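The complex appears here without one of its protein chains, the remainder shown in place.
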Amino acid sequence: MASSIASRVEASFRKQGLMDTLGARITRIEPGCVEITAPLTPATQQQQGFAHAGLTFAIGDSAAGYSALSVMPAETEVLTSEMSIHLLAPGAGEELIARGRVIRAGRRLVVAGADVFVRHKGEETLIATLIGTMVPVPV
Amino acid sequence: MASSIASRVEASFRKQGLMDTLGARITRIEPGCVEITAPLTPATQQQQGFAHAGLTFAIGDSAAGYSALSVMPAETEVLTSEMSIHLLAPGAGEELIARGRVIRAGRRLVVAGADVFVRHKGEETLIATLIGTMVPVPV
Amino acid sequence: MASSIASRVEASFRKQGLMDTLGARITRIEPGCVEITAPLTPATQQQQGFAHAGLTFAIGDSAAGYSALSVMPAETEVLTSEMSIHLLAPGAGEELIARGRVIRAGRRLVVAGADVFVRHKGEETLIATLIGTMVPVPV
Partner (left out) sequence: MASSIASRVEASFRKQGLMDTLGARITRIEPGCVEITAPLTPATQQQQGFAHAGLTFAIGDSAAGYSALSVMPAETEVLTSEMSIHLLAPGAGEELIARGRVIRAGRRLVVAGADVFVRHKGEETLIATLIGTMVPVPV
């Protein structure tokens, strides 16, 4: 079971061109919890050298979305319907880690969230929190 | 005046590595209204070939943020404090256009939003709407 | 048609005990657009004498929700799934007017919003804007 969830999530993730462009990779998959990690490089920063909110959002949204997909029926894909992000601290460090989780799984909607951390010299700091609505779509 | 606003926005935009990575460019600057356009390519799509929510968010957030910066005092930069996005339709087409606008400019906070459109064969469709809070920070 | 929409919305509204408690009434119904007005009294204010965010939210949410209901199939009721509100100015005056509208009507979800104004000595000021997701539920 868990392995079929993992292969579904990984197969979908590999088709996301943006995740590849951002250097993001899946670093953990459990039912209801998916983690995505991305390096912090000049190619993904904003004007002051911190992580761009667009990067933070992109991996947080994907972590939340794949957490939702991991509890959806087989033969479905997942789309973000809406998402809100609160940015709590500047993202300064080597990489960002987004930890997604399912908050409530309904048949028609899944509410999911993610916390995004920056890792700097081995220490993690929470920089953003996301919450949003995911909808299953038939493949 | 308008030209000094334009040069501040453009100077800040050029330092955003992520905008360059996404192929995004500023296509209009007026006080309170900044437009950003990005091509839709395999490098920025999600698993079904549509615009990734991360791309839509990134250019919508930048369009809203620079709209806010355009009404802030000189010698400030702008940070996103929070942002919510509603995705209204799949982004299928040649390019995305994010049109930002200031909703309310306060001294400590600016509420700004953006509508994001996809352009396909010359026709534009609204695919997302964003609203959020921007804070001025001294440079 | 329009009159059957109006009677559905009015019948549902009359069952909302909270709207009665707040003194709120429907002041306009058109397909996709519902307006709700509530007096500003000590019973609904916050600690500084302005409209409480809870009042502003309550009538904005109902205006958005009934705007959504007005475009849903008969034999459905509407539930708010999520809603975000940005408060733009203090609500000081005689009454609040919430003007709802449908932003995108899907089969499973309707994205709807509302602008809330305060009326003071005949003049209206925008004090809040809401956007959220409404779901149809069978009655």
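In order of appearance the chains are A, B and C, and numbering begins at 1 in each one.
Following the convention adopted for this analysis, a contact is a pair of C-beta atoms (placed from the backbone, for glycine too) under 8 Å apart; a residue touches a chain by one contact, two chains touch by 3 or more.
These numbers were taken from a predicted model, which means no experiment stands behind them.
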The one of A:Q16, A:Q47 or A:T133 in touch with the missing chain is A:T133
Which of C:I5, C:I26 or C:A58 touches the missing chain? It is C:A58
Per the touch rule stated above, subunit C touches the missing chain via residues 12-13, 15-22, 41-48, 52-55, 57-59, 61-62, 77, 79-87, 90
Those residues of subunit B that touch the unshown chain are 81-82, 84, 108-109, 111, 133, 135
Note that subunit A touches the chain not displayed via residues 84, 86, 88-89, 103-104, 111, 129, 131, 133
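Going forward, only the chains that are shown with their structure count from here on.
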Cα centroid separation, subunit B vs subunit C, in Å, comes to 29
The distance between the C-alpha centres of subunit A and subunit B, rounded to whole Å, is 21
Taking each chain's mean CA coordinate, subunit A and subunit C are separated, in whole Å, by 33
For subunit B, residue numbers touching 2 or more other chains are 84, 86
